[in-house]
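For this view, one protein chain was removed and the others were kept in their places.
Chain IDs A, B and C follow the sequence of writing; residue 1 opens each chain.
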Amino acid sequence: MIKVGIIGSTGYAGAELVRILLNHPDAKIVWYGSRSYVGSEYADIYGNMFELVDDKCLDDDMDALADAADVIFTATPQGYCASKVSEGLLTKTKIIDISADYRIKDAARYEEWYGIHHPTPEFLPEAVYGLPELNREMIKNARLIANPGCFPTCSILTIYPLIKAGIINPDTVIIDAKSGTTGAGRGAKVQNLYCEVNETIKAYGVAVHRHTPEIEDQLSIAAGRPILVQFTPHLVPMNRGILVTAYASLAKETSYEEVKAAYDAMYENEKFVRVLKKDKVAETRYVKGSNYADVGFKLDARTGRIVMMGAIDNVVKGAAGQAVQNMNIMFGLDEAEGLHMVPESI
Amino acid sequence: MIKVGIIGSTGYAGAELVRILLNHPDAKIVWYGSRSYVGSEYADIYGNMFELVDDKCLDDDMDALADAADVIFTATPQGYCASKVSEGLLTKTKIIDISADYRIKDAARYEEWYGIHHPTPEFLPEAVYGLPELNREMIKNARLIANPGCFPTCSILTIYPLIKAGIINPDTVIIDAKSGTTGAGRGAKVQNLYCEVNETIKAYGVAVHRHTPEIEDQLSIAAGRPILVQFTPHLVPMNRGILVTAYASLAKETSYEEVKAAYDAMYENEKFVRVLKKDKVAETRYVKGSNYADVGFKLDARTGRIVMMGAIDNVVKGAAGQAVQNMNIMFGLDEAEGLHMVPESI
Amino acid sequence: MIKVGIIGSTGYAGAELVRILLNHPDAKIVWYGSRSYVGSEYADIYGNMFELVDDKCLDDDMDALADAADVIFTATPQGYCASKVSEGLLTKTKIIDISADYRIKDAARYEEWYGIHHPTPEFLPEAVYGLPELNREMIKNARLIANPGCFPTCSILTIYPLIKAGIINPDTVIIDAKSGTTGAGRGAKVQNLYCEVNETIKAYGVAVHRHTPEIEDQLSIAAGRPILVQFTPHLVPMNRGILVTAYASLAKETSYEEVKAAYDAMYENEKFVRVLKKDKVAETRYVKGSNYADVGFKLDARTGRIVMMGAIDNVVKGAAGQAVQNMNIMFGLDEAEGLHMVPESI
Partner (left out) sequence: MIKVGIIGSTGYAGAELVRILLNHPDAKIVWYGSRSYVGSEYADIYGNMFELVDDKCLDDDMDALADAADVIFTATPQGYCASKVSEGLLTKTKIIDISADYRIKDAARYEEWYGIHHPTPEFLPEAVYGLPELNREMIKNARLIANPGCFPTCSILTIYPLIKAGIINPDTVIIDAKSGTTGAGRGAKVQNLYCEVNETIKAYGVAVHRHTPEIEDQLSIAAGRPILVQFTPHLVPMNRGILVTAYASLAKETSYEEVKAAYDAMYENEKFVRVLKKDKVAETRYVKGSNYADVGFKLDARTGRIVMMGAIDNVVKGAAGQAVQNMNIMFGLDEAEGLHMVPESI
């Protein structure tokens, strides 16, 4: 039984970790960290956990936790995890960081986009970017996982295969993303109040969103050279889900079958990525509550472009579910253990 | 492995049965019945089931199914199941009827409220009202289960213990219920279009809703005499969930502890009914996606009344989940098997 | 042209005042008060007002405002207005208080339910409860209006005529109310975040909600003696609207026509109260964005009760619209001036 500690267990990603791990046959949560609610019953904050979780919230203490847990999930604001990681910690426990601290290999680039100093860049080389569909082998032996961001997970899974296969021109990639409001976090901000989000849609972080360099770094690997992407996220009046609609110019004339083959080549053995049938579009409700990523596309011969569409549940495949997937790999378990949630649709 | 057939598998209750049974370790769906979609891929209708269900929809043929399945779930319009049940059928298979056909023991009363003729009243005595918290023993040996309605499940679980304990005056019971829109079904009706339901709330079926006699019948058992209730359902702009706010005059002066004890006496060993802590109110999101019913109350000494509040997920404990709970009991399985879904909250 | 000052113009009621008054032919806003946003462009906070409002937010200074404005609307937290009102102020300007400070004539009762000291009870006798359908004549000459609460407006308009006419037993009145989330205000609280309100429904303030005494006071006037009511509000995932479903036992056998006549007697000349046709139920979307209150009912001969249903837009007839209606009456204008908004439906 893997002993799990969660730092930041009362945020939305943390709460989803709890929801998933309660049904995981080989893991047990031993620490519900939550700086804001130390001493409170966890089930008093999340009423859904009544009679399922008896624990109280503890402080966000990674050092204490290192002795108690086989793995620590940090679902914390940027900078927290990076300020705590040390060789000593990593000899005692594994860390799956759900924040962005170790996702970008270049500390200067991290500091530029996030506007904060990186205190422990010496661990950047070791940290593994935890997208199993790309880095499964490295994840197996990792001590420190940079769990991918929600938009990057969806964007990369949607676009990577077509760059890799040379089907699209990587310099033309435009990603128009739409996110449910859990993505905005559980902080008490006017802009995230029900009446401010309901019945409206808007873009945010246009041209400056922090997930941009993370997406670029991974797609640059696919391209074999540095590329830039245009990335625009939008806030949608729904709780869960990310839809990515990505555009690119075709590198050459291409058939439906060739594109489909490129996706299938990468995902045919992947349980959690579903390449949709012809003319099906990705829809967030079809992955809701599950760890699936649905990917589809439409060739537009008229314009010489392709429209790629991907959908995930941002708190599952985009955060907690992927973190558990990484944990499973790191501990030699079946990768899908505890992740058999069937999407809800309604 | 229990072989399961579903009649009406593309309605919302049917689809939820599929979602639940796919994760049930001892059951396997052998028949996806759907009159409207015969020959279609199930996953083409419910995109969430892509790569999870490979079957095509079959006709709603209970006779054919009787030979193929150990149990048939009928998630069908009123009258269908009653038109099919026969001694021959029941010797071959068990039936869990999610429609209302066998819920009301008095055929005349059924006909009065539902406005349709009951073709097989001879099976009414045998049919067991499938609320496990009341009728577990009878369910064990039943061949024909009348799976309770969504409003009745929530109303009865919320009110029954206090009538039984003599705490409230049963003639004063008023039930104000609020339902998510899955309760309105998947039929293509203007009144259920997104823009007609979103951003509004209304009552419907005031004083004439068909679930009234079902609630009355069960609460009359608790009272030991026939009682009438006032029942008013409302349509709420959300997908899932029923909240019951029930009012009654106290039969005598009563303390918080006495009321709590009455609930605990009935539910302390019930996995799926959670009696909330003092001053907690039931909230539908805390049971969403799960088979739980949450029950709480508030004494109002000022008015001499009690306000009872209960919440369920209408498609789970109010339909498909309870049906699986009944199946588990009928087949000697652990009652919670396949029903370990943790509520979602967000 | 009436010069209007608004204290608390960036809350939801304040913002709705702005929306309404911008189209009022005889009023002009001269002061956009907002303690939290002093110095900010109003249109930077409410983007809908871009190019419509050029003003900056000013402090909440009623004394300064008394010299500048013919009427002050206070859309402020409880206690603010009562701490400012003075004879000097009232000789200079009229005050329409959208908070609860002057709604309850008995200061002790106010203090008991609101938990705060009333600093200026000497103005309670003078303050007029600003429900035009009840108190039009008194409003005409008032200097200080207690603008009714949202739940009380809807509850009183729905129930008052039947108590007045002796049709229902006033001791049996139970009010189950449902409110959109604007009713929770614009404060940055976790419980009002989008993901905490969306896809769920719950009761709150059960048996202790502050609008209870206000409703009781007015219905006691109808009854001619003190009465108590059971009042339970619920939070609904929608922005605007209040639906009241009220229950009472019939005082005697009554026909549909008699009940209809009681409503018509009171409302036949009221522009803003619409008595619905037989078997129509009140629905919040049908009054959305407008100053209408829709009222309907259903007799239940079976149970000897009546179900009364009323709907308003909580920020219009339940706050800003009614305040403007009061202003119109106080200044001798057509009562409906600036209030011709047609409900939106979708």
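Operating definition for what follows: contacts are C-beta pairs under 8 Å (C-beta built on N, C-alpha and C of every residue); 3 or more make two chains touch, one makes a residue touch a chain.
Worth saying up front: this structure is predicted, and the values here are computed from it rather than measured.
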{"item": "In the full complex, displayed partners of the excluded chain", "value": "A, B, C"}
{"item": "Chain not shown: contacting residue from C:Lys94, C:Lys178, C:Arg210 or C:Arg240", "value": "C:Arg240"}
{"item": "Option touching the unshown chain, where A:Met1, A:Ala108 or A:Val206 are the choices", "value": "A:Val206"}
{"item": "Residue among A:Ala68, A:Ala107 or A:Ile174 touching the omitted chain", "value": "A:Ile174"}
{"item": "Positions on chain C where the hidden chain makes contact", "value": "12, 15, 19, 22-23, 46-52, 182, 199, 239-240, 274, 276-277, 280, 283, 285-290, 294, 315, 340-346"}
{"item": "Touch residues of chain A, complete complex, unshown partner", "value": "174, 176, 178, 180, 195-196, 198-204, 206-207, 228-230, 232, 234, 236-241, 243, 245, 247, 281-286, 288, 298-300, 302-303, 305, 307, 309, 311, 346"}
{"item": "Absent chain, residues of chain B that touch it", "value": "12, 181-182, 184, 186, 188-190, 192-199, 237-239"}
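Throughout what follows, only the chains that are shown with their structure count from here on.
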{"item": "Euclidean distance of C-alpha centroids - chain A vs chain C, Å", "value": "45"}
{"item": "Computed distance of Cα centres, chain B from chain A, in Å", "value": "36"}
{"item": "Chain B, residues touching no fewer than two other chains", "value": "199, 239-240, 283, 285-286, 288, 346"}
